[in-house]
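Attaching a single structure in structure tokens format; questions to follow.
Complex shown without one protein chain; remaining protein chains in place.
Right, chain A next:
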């Protein structure tokens, strides 16, 4: 089923891209043709998204259904990815796990980006001691790796999916504020900002109309790149046993559960690990592709 989901979008995206070079050879060729790896990664990421969205329809079993008859079975026709020590179907758990991974990844990055936008804008625009104080705060956050920081927040907030989202999101505010501030500093000294001030446009309007759009876009690109980092951190939390609570089908948790059986039932850890690795690789290729394609610096030359 999952394999079908992976393949299904591929023919849908590729054929229009196929004849495209002929039809619009004078224009720029489609991004899908110029960047085959990007296309493949996008299809894989889309497949994960679809699998997560329609998990109840795609998954062959209930992810938390335990079965005494089917404990630790290797991959077979009935259980394509095998079963775990409670007899739960690993494929179903991996598909449902995609839900948790993507939801945690996307929402925590949004929290981080929103916080980073506010702090970065405030620091970049204020200057003086406000900026100094904010940047020292950010520096102290950045001094710790995001995983350690997330562990600390979990210790304060407690366990659970929503808590993981908040913890991972907060731990990503630091890097986001840095990039936003750097962009703001770069944009606010440009001629068009001064020209807007000269036109006696009020400062807030200048920020909203001229500074924000020039800062939001690089931030959006950062968001796509950092989703994979957020997923990795949240999986690490679960792996450490302090993120999502069992029996929630979370990849990190599944890898941790399979750890004790890795010598004779390696599929228990390997399958969710593979799912995680594939998603992370796909997401970072997609993020890089978007960044390279829409980076205003490289686009300006085009």
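Going forward, contacts are C-beta pairs under 8 Å (C-beta built on N, C-alpha and C of every residue); 3 or more make two chains touch, one makes a residue touch a chain; residues count from 1.
The rule is simple: contacts and distances are computed from a predicted model.
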Omitted chain (choose from "Azurin", "ATP synthase subunit b", "ABC transporter ATP-binding protein" or "Phosphocarrier protein HPr") - UniProt protein name: "ABC transporter ATP-binding protein"
Listed residues A:217, A:261 or A:274, member touching the removed chain: A:217
Absent-chain contact - pick from A:162, A:194 or A:260: A:194
Touching residues (missing chain, whole complex) on chain A: 190-192, 194-201, 209-210, 213-214, 217, 296, 299-300
